[in-house]
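Removed from the display is one protein chain of the complex; every other protein chain stays in position.
After this line comes chain A, so read on.
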């Protein structure tokens, strides 16, 4: 790779360090608002409001204590419940569908595949009114089940497309070999296919979890107190506690932490999930 002449290698090295600096600078600029949120969460309220931003301060856990005592717990639980159960539901529905669209494709698999993605293009606002009225008439307003059902529908198309892309990567020979060896369809699924696509399933569930955890529009309109999730808590927190940056940052940090961790873990698969399996 490195050119043989001395002068070029020196220029090469200089270029490289400029490259490194540039990349790091960009990374820090983009990450700064997040970093600042976390830092502010550990500040006393007085240190959050200074004309010259304070980078050095004595950290305190006061804000986190205040957030917990203001009752974030049930909201965190609601968010966790809605995300996890809706993800499981989406996967249970998506896995067989993805199978029928890849390994043993049904006749009009193209149409089915595009039906799924076209529902993603339908703006939520177009359906929110009847959904709201139906949920109200069923007495399911402010119920966690409502969010679970809707979040599963929101993530199902992504899960189908993504899982399908993982199924397509399973070498056909392996499945054929299993069939020749006399494996039943069920054995073929559980003993051969499933273990091979397990990493794919993990990645898909992380993507579904991220989207449901961050969802705001449906939660805002369909829940009020009992089933309200974390983003709804944040809105209420501002109205009830006032706009205190440090306390707010502590609440926001707690709200973002699970998804940040999940996203960092799944970053190799993130692009695949977001592009619904089109980009690997």
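One rule holds for everything that comes next: contacts are C-beta pairs under 8 Å (C-beta built on N, C-alpha and C of every residue); 3 or more make two chains touch, one makes a residue touch a chain; residues count from 1.
Everything below uses one rule, namely that contacts and distances are computed from a predicted model.
Peer 1: One chain is missing here; what is its name in UniProt, given the choices "ABC-2 type transport system ATP-binding protein", "3-oxoacyl-ACP synthase", "Urease accessory protein UreG" or "Sugar ABC transporter permease"?
Peer 2: "Sugar ABC transporter permease"
Peer 1: Using the touch definition from the top, which of A:61, A:77 or A:127 touches the missing chain?
Peer 2: A:127
Peer 1: Just name the one of A:14, A:34, A:77 or A:177 that touches the chain not displayed here.
Peer 2: The one listed residue touching the chain not shown is A:34.
Peer 1: Need a quick check: the contact residues on chain A for the chain that isn't drawn.
Peer 2: On the chain A side, contact with the omitted chain comes from 16, 19-20, 22-24, 26-28, 30-34, 36-37, 40, 48-53, 93-94, 96-97, 99-107, 109, 112, 114-134, 149-150, 152-153, 156-157, 160, 168-173, 210, 213-214, 216-217, 220-221, 230-231, 234-235, 238, 243, 245, 248-249, 252, 255-256, 259-260, 262-264, 267, 270-271, 274-276, 278-280.
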